[in-house]
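Note that this complex is displayed minus one protein chain, with the remaining chains in position.
This part shows chain A:
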Amino acid sequence: MQQFLNVTLTGLTQGMIYAAFALALVLIWRSTRIVNFAQGSMAAATAFIALALIQAGWSYWVALVVALASGFLLGAVIERVIIRPVEGGPELNAVIVTLGLFVAIQALIAIVFGSSFQSFPTPFGVRGFTVGDTTIPVTPTSLYVIGSVLITMGLLVALFRFTRVGLAMRASAFGQEVARLLGVKVGRMLTLGWGLAAVVGSLSGLLIAGGGFVFPAYMDSLIVFGFVAAVLGGLDSPIGAVVGGLILGLALNYVSGYVPRGSALVNITALAILIVVLLVRPGGLFSSATARRA
């Protein structure tokens, strides 16, 4: 029982991080129909900015805020300067551009920050709380991870649902031409969308780094998991991305926790889930594709 709780909680915590990363992919896919393969490298870059600040003596929280802000800037600038020319063109062009960015940013990180493994701090402990004599498998760090992702998602939902900018962003995502005819500055909304997506991606990068090591390619596995989570949810649906992330987090942890030598099977499991979803429900679990066509 204790082990089950442990594995489940670890799964949920990791799932939250996958969910955040998947959400970043979904935000970009929804607005520009581009799968941003550079998302991981962009997040890694902001994590290294945070690390540099922490090593220079700033607090974790200052570093976090600066990293998220630089993530926003990075996302916005990349959209405006590099992605804009390939938007609306052949899909392959955009794919190649983001793949190129993925490699280029990673190389840039190695040049600026070095390519060695560096430990990344976490603001909270990783030991479980104790109630009486028993240690429950809830750690302050897992609460921090789950809480910060939930807060971020809540803020995004509020932005999209209740603000005028959010409405303009949704209109731009779903009906670019109509939105332009209605006077919405669609280009600006797409830039903003990429910026916000990069913030969420950056958050996932900082959370997964916490208490572990970072190196220029440390986000590579998260790209795979985040992508699987996003496809699981339908690539189009923010809620789907979150649910997909949680399902994937749980599935991977159950495999590594219960299957003999399961930790070696984690990557294969993720890809197997991806293949099964694409075979059985190519639109994802939360596909809005039918609504779209109507």
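Everything that follows uses one rule, which is that a residue touches a chain if its C-beta (ideal position, glycine included) is under 8 Å from a C-beta of that chain, and two chains touch if they have at least 3 such contacts; residues count from 1.
Here is the rule we go by: contacts and distances are computed from a predicted model.
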| item | value |
| --- | --- |
| Undisplayed chain, where the name is taken from the UniProt record, one of "NADH-quinone oxidoreductase subunit N", "FdrA protein", "Branched-chain amino acid transport system ATP-binding protein" or "Pitrilysin family protein" | "Branched-chain amino acid transport system ATP-binding protein" |
| Touch with the omitted chain, as defined above, among A:L5, A:V62 or A:L182 | A:L182 |
| Hidden partner chain, touching residue among A:V77, A:A110, A:L143 or A:L167 | A:L167 |
| In chain A, positions touching the absent partner | 164, 167-168, 170-171, 174-175, 177-186, 288, 291-292, 294 |
